[in-house]
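Pasting a structure here, questions to come.
Complex shown without one protein chain; remaining protein chains in place.
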Amino acid sequence: MEDKLTFELPLLEMEEKIRLLVEKEGETKNTAKLTLLLKKKEEEIYQNLTPWQVVQLARYQGRPRSLDYINMIFESFLELHGDRRFGDDPAIVGGLAFFNKHTVMVIAQQKGRGVDDNLFRRFGMPYPEGYRKAQRLMRLAEKMKIPLITLVDTPGAFPGIESEERGQAEAISLSISLMLSLQIPTVAVVIGEGGSGGALALASADKILMLKYSIFSVISPEGCAAILWKDEKYAEKAAGELKLTARDLWKLKIIDVIIEEPLRGAHYHPEQVARNISDSLSHHLNLLRSLPLDTLVQLRKEKYLKIGKL
Amino acid sequence: MEDKLTFELPLLEMEEKIRLLVEKEGETKNTAKLTLLLKKKEEEIYQNLTPWQVVQLARYQGRPRSLDYINMIFESFLELHGDRRFGDDPAIVGGLAFFNKHTVMVIAQQKGRGVDDNLFRRFGMPYPEGYRKAQRLMRLAEKMKIPLITLVDTPGAFPGIESEERGQAEAISLSISLMLSLQIPTVAVVIGEGGSGGALALASADKILMLKYSIFSVISPEGCAAILWKDEKYAEKAAGELKLTARDLWKLKIIDVIIEEPLRGAHYHPEQVARNISDSLSHHLNLLRSLPLDTLVQLRKEKYLKIGKL
Amino acid sequence: MRLLNWLNWLRKPKIKTGIGDYASTVPDNIWIKCESCQTLIYYHDLGENLKVCPHCNYHHRLTAPELLLQICDSGTFKEEDADLTSRDILRFKDTQSYAIKLKEAKKKTALSEAVITGLGQIGSFRVGLAVMDFSFLGGSMGSVVGEKLVRIIYKTMKENLPLIVICASGGARMQEGVLSLFQMAKINYALNDFSSNSLLYISVLTNPTTGGVTASFAYAADIVLAEEGALIGFAGPRVIEQTTKMKLPEGFQRANFLLDRGMIDRVVNRKALKATLTNILEFNYGR
Partner (left out) sequence: MRLLNWLNWLRKPKIKTGIGDYASTVPDNIWIKCESCQTLIYYHDLGENLKVCPHCNYHHRLTAPELLLQICDSGTFKEEDADLTSRDILRFKDTQSYAIKLKEAKKKTALSEAVITGLGQIGSFRVGLAVMDFSFLGGSMGSVVGEKLVRIIYKTMKENLPLIVICASGGARMQEGVLSLFQMAKINYALNDFSSNSLLYISVLTNPTTGGVTASFAYAADIVLAEEGALIGFAGPRVIEQTTKMKLPEGFQRANFLLDRGMIDRVVNRKALKATLTNILEFNYGR
């Protein structure tokens, strides 16, 4: 995994320059001017981000992860473990929490931070038992009549021998079906990578919100390039063709809202982004909660049956 | 596993004697008289079977197994496999079949015949995935609104490391809960060994029928003796104390019907026993089918909530 | 099957057609090589055998029309939504534009999309049917595949019939991006509705069924059948090998492998498929 946002190199160079100048001369007119230039350059780059650059941001190692947001957005998160069948998958975390004083169920894909944690959480790529834990918690939420909030951040379901042996496809299919059948309000927030069916398994919600620099794609740009161009090097090109940015999904009427991120991404102001998510969640949950159950169900039906009818 | 019913030794000796005589002299007054004596002795033994002798009969290797009865009682049994989670346990078989021209779901514990088959089917001791397959098929039966018929024949759920790892207790508990919640008529037939919770998982039905020489026990007599007498040799004594014969269970109001077996057990006239099961099933299914659903549910509630209130 | 045959068969449903018909336009004395054991077989013999190799039992891929011929009672199938065709909504272009690929697929296969849907009879039982065709862009699922499935699901539901879907697919159609991905949710939504009417849904997984199709409607069925030898999985074997750097076990992701792991109800030889489906439909009728 690369750890640098290559398209930010000009910015990093300018910052370094300013830092050195300030160190040497203190803050001067000169440094102020350079800082202004930096701001301009930032805006220039971030207003013209290519899809491939958004992919890099969405995957950026320093980007806040689900548990970071959970800690900032919810109160007294109590993690509940296990699928009661086979295992407890750390690539998916879930549990009860308070949101605006109301009890909610939170289920999230969790990428790691650092080598060990990343291996432990399989880089956020769930096993079938992860999805089955999610299903168990979805059923509990439905029984408790509390809203379900999911945070989506995964390169995809883990492609391994054990995954296939234990029915990855069945687990994802059932997760989608179950989530769509829940008689409670459901909101999904895509905070980073929405990778294929493995992401959809937690994203089949009444409302889908996406952070500005997150992505949602049918296949990774690299995978797409390898199949269609027979060469992974075309990943950048594929990223553009796949229409995977929040803006693309909003235009395609798949998602409901794009949540604002600061220039340079969520990791620059995590608390601000958490507040943005919280505000949007609050708005949509209040709206969904105010609906009679049959209206909720009817709206969900309309939302999903119209997908692709453009 | 011993393969002989020791208490039948006098009968076997007499049979052998008659056979030799007939071979030497043909059928004579003498052999006719001996045959009469044999019949008398048979009746004497079988009218005074001890609980321990019934245990031996219930476990007898030559006794018809679930699949034998399924073939004799039902038409076009179509086995359905797997729990869609982890595996397909051959110790539990299940599928769709016709009974009296009506579609039913049949789920049964299956002991093996012969060394290989016995190992394959783990002597009829299911794994958690066996119970989870049963649960899947129970749900399908409920969805299809067809009756559920179970055949019970197991020494108990398999006590192994993998069983515990994959949640044997959870699998049994959920199986009992689910079976009791089904909005369809359910009938269980105990055809051999009803061993503990592993048997109850398939026996929590509206009507429980038991073959005359079958047993149903909270623990094996050997296990009971080992714990309470600190010596397995007291198994025979324990068998008596445990009240595990069909007659005992009928007196305790746990089962509904004792199905007749011929002298010397089901393996002497399997077709006749299959007919007896079929007749009893037919009677009870028709009765249950004639009930409105809420009456069915109410009767089930009364049946289970009164257990032990003697 | 030749285009002409297929059109005839579709347009004149009253005419009796036997399983062998589709092969009859090919001279008997043409040999073709089995894709698995490489044995040379008369094309006619292979056709008579439902394209199952008589030597090694390899199930050669069937086109959707061939499959319909095999399982439907002769002349009973009526196609629905044959006019629904895909558009290049995203203006997707790799080495070629999606628009052109679509055009060529239609020409090559004489199909309008990767799935044929309709109502028909199997063993005298009326059913809703959807049959995928791998030869149309790898049986990939785009918006029209999703829409056709959803329409046949609701049509079948309205007529209170059981539904049979024969899958053959490499997964979602990349050229429709996230629109194809979300067809999984769209179809599973419709299947939830279908299921809550107590109607029976049977899926048949043929070679290959992978990706988004497996992870949605293929495994959302009450009864899941798989053709002998079919490759079935979420991730493709090559992806798994690359990711895990492990050698895949013998028979990995094949029908029998999945049966052993409890993932499918039955493995069916193609020659027994119609009988098995009829059997299940009898059970459905007998309830």
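Residue numbering begins at 1 within each chain, and the chains themselves are lettered A, B and C in the order written.
The criterion applied here is as follows: a contact is a pair of C-beta atoms (placed from the backbone, for glycine too) under 8 Å apart; a residue touches a chain by one contact, two chains touch by 3 or more.
From a predicted model like this one, the values you see are computed outputs, not experimental measurements.
Every visible chain touched by the undisplayed chain in the complete complex is listed here: A, B. Only one residue in the set B:Y60, B:F99 or B:F216 touches the chain that does not appear here, and it is B:F216. Here one chain is not drawn; of B:V189, B:C224 or B:L296, the residue touching it is B:C224. Mapped onto subunit B, contacts with the missing chain fall at residues 157-161, 163-170, 172-174, 176-177, 180-181, 196-197, 200-201, 204, 216-219, 223-224, 227-229, 234, 237-238, 241-244, 248-249, 252, 254, 300-301, 304-305, 307-310. The set of subunit A residues touching the chain not shown comprises 76, 78-89, 96, 98, 101-103, 129, 133, 140, 143-146.
Everything that follows uses one rule, which is that only the chains that are shown with their structure count from here on.
Comparing each chain's Cα centroid with the centroid of every protein Cα atom identifies chain C as the most central.
In this assembly, B is the chain whose CA centroid lies farthest from the centroid of subunit A. Counting C-beta pairs in contact, the chain pair with the largest number is A-C.
Rounded to a whole number, the gap between the C-alpha centres of subunit A and subunit C is 34 angstrom. With centres taken as mean Cα positions, subunit B sits 53 Å from subunit A. Each chain gets one centre point, the mean of its Cα atoms, and the points for subunit B and subunit C are 42 Å apart. Shared interface positions of subunit B, i.e. residues touching 2 or more other chains, are given as 84-86.
In subunit C, the residues that reach two or more other chains under the touch definition are 219, 261-263.
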